[in-house]
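Taking it in order: structure first as structure tokens, then the write-up.
One protein chain omitted, others in place.
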Amino acid sequence: MTQAATERRVGWGLVAPALIWTVAFFVVPFAAMLALSFARMEGRAVVAAFDLGNYVRFFTEWPLFKALLNSLEITAVVTVVSVALAYPLAAIIAFRVPVRWQRLALLLAVLPFWTSYVVRSYSWLLVLGQNGVLNKTLLGVGLIAEPLEIAATRTATVIGFVHFFVMLLTLTIYANLVQLSPNYARAARDLGAGPVQVFRFVILPLTLPGVVTGAFVTFVLCMGDYITPQILGGNNELTLPQLIMLQLGRSGNFPLASALSVILMAVITLAYVLSARWLRLDRV
Amino acid sequence: MKRLVWVYLCAAYAFIFLPVIVLVVFSFQDGRLPVPPFQGVSLQWYAKVLGDRDLMAALFNSALMAAVSSAVALTLGFLAAHGLARSVLPGSVWLRGLLIAPMTVSYLIIALGLLTVFNQTGVRLSLWTAGVGHVVINLPLCFAICYAAMGDHQKAAERAARDLGASEVQVLWLVSAPMLAPALLAAFFLSVTFSWDEFIIAFLLTRFEVTLPVEIWSMLRSGLSPATNAVGSLVFLVSVVAVVLAEVFVFRRRA
Partner (left out) sequence: MAFEKKRTNPDMEMMMAFRLLGCSVLAVMAASPVLAQELNALVWCDHADAALVAPFEEKFGVKVNLKEYEGTAAGMAILDQSQPGDWDVLVIDAVDVGRAVDAGKLAPMPADQLPTADFFPELVMAENNTRDGVTYAVTEKFGYNTIAYDKTKVDPADMADMATLTSGKYDGRIAIYDYYLPVLGLLAMGQGIATADITADNLAALREPLFALKKASKQVADVVAAQTALATGEVDIMVGGGEWVTAVLAADNPNLDWTIPKQGGLRWAQSIGIVAGTTQPDLALEFVKYIVSPEGQAKLATSACYWGMPANAKTGDVLTPEQKTVLRWDEQSEFLTRAQLYPIPDAALDTAMQDLWTEMLQQ
């Protein structure tokens, strides 16, 4: 056998395990789910079929479609706010904090990652409640006269999400900023640019791919999250993951749950296609 | 400007730590509900948590699953990255894309897909089935990190070793792995972090032996109590210690 052929065989041998795993436990399940989404419920039993009933239901029944809109609206707000809050924080840590303290500063910024996600969401519920820490503090200081009604609303869900994603994005944007060669900024300053211009025309464009990647990850995780809206939203509206879990739990309607999942997947794929120009997922 | 910077920094940290501080403070609540007013310090909830057999079992399960699934994901990802980096395979762009694809899919969808398949093939749910799901979500990450870390420097060393007669396994074990150690560690660490706190896959794909997040969720369904705060605080404490240890013994060495 030629050297090149042996190389290829070895190469395949090395890639094969990961490939087999991915196909067996990711591609096949997704195909199975896709197939199930075309099935029907007759009474309480699943009947194998091939009809678009579930998809038709999604597009024609407002309560179902609204779940997607809710998810998109919440995710959009969360992504924008999180990036807006995380970028300055990452920039401050990268550029203003002395180098020897940077790792500590970064670590502090992401430390709450290691409390359980479920418990953390519950903590937010208690913080934002009528008699929670936030209201008690604001009332005590005199900033407000009546308790703020935040818990069990979309605002609470957004706050819970933003808390998580600010930590995540600070990490990724910092990693990005730190890789920038300082020469670009220096050259721009030498040419007479002020700090705002340096940021707008040099740093921002250079970090845009990293920001877009972070924003995309935020989009995916936020669209697909069940816990935060479930704990903080008070069931005052349903997001798509909540709707899916509702089909699994209360109704046992696997076909509809599968169809909704396929739709969620399609939306995310659309987002991927739209942002592919900037995305470097293999260099997250 | 400088003052604005520090104000922002402090405000940001305050926001980030707010739920954690409230969590820890009310885990010492001397009363039944972890809400204001704070009624005094009590350790009863920590005692309750540490004595809770199911909770401790779930903690062990989480640690075990995180370690094992991350190890498997790392092995598969490292081998795949190595294979793709050293050999020119037809369709390698597609292969890379396929291996990374699960990163863009919500965990709920991965869990649902696996649940469908396991139902139809009659596989019973257990920690193993959830572990399979965790490998699926961590494999792309490990692969991406390893692939990004592979450079010419290390490829040259591998080539040299091969020329000297080393078998492929020897090259992997004695040359590639040590040279890529930082990336491997980072990948393992990140995988453990994601697996440790992962909820939805563990929730849908386990039966009795559950992981910590699922057990906490069950605890929460049974009633509000500072015991949940205590669990959260303990998990936090353990993780912080682990991170500090990692920082001191692993990362600092390369500083």
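In order of appearance the chains are A and B, and numbering begins at 1 in each one.
The rule is short, and it goes like this: contacts are C-beta pairs under 8 Å (C-beta built on N, C-alpha and C of every residue); 3 or more make two chains touch, one makes a residue touch a chain.
Everything numeric here is computed off the predicted structure, so don't read it as measured data.
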Displayed chains contacted by the hidden chain, counting the whole assembly: A, B
Candidates A:P29, A:P112, A:G132 or A:G160 - the one touching the absent chain: A:G132
Of A:A18, A:L134, A:L171 or A:L243, the one touching the omitted chain in the full complex: A:L243
Absent-chain contact - pick from A:A152, A:M167 or A:V211: A:A152
Absent chain, residues of chain B that touch it: 31-33, 35, 53, 115, 119, 122, 124-125, 161, 164-170, 207-208, 218, 220-224
Contact footprint on chain A, counting only the chain that is left out: 9-10, 13, 17, 41, 43-44, 61-64, 66-67, 70, 125-126, 129-132, 149, 151-152, 231, 234-238, 243, 246, 248-252, 254
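As a convention for this text, only the chains that are shown with their structure count from here on.
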Between chain A and chain B, centroid-to-centroid distance (C-alpha), Å: 16
Interfacial residue positions of chain B with respect to chain A in the complex: 5, 8-9, 12-13, 15-20, 22-23, 26, 34-36, 75-77, 79-80, 82-84, 86-89, 95-96, 98-110, 112-114, 116-117, 120, 132-133, 135-136, 139, 143-144, 147-148, 168, 193, 197, 199-200, 204, 212-213, 216-217, 220, 228-229, 231-233, 235-236, 239-240, 243, 247, 251
Touching residues (chain side chain A, partner chain B) in the complex: 7-8, 10-15, 17-19, 21-23, 25-30, 32-33, 36, 85, 88-89, 92, 96, 103, 107-109, 111-120, 122-124, 126-127, 129, 131-133, 136, 163, 166-167, 216, 220-221, 223-227, 241, 244-245, 248, 254, 257-258, 261, 264-265, 268-269, 272, 281-284
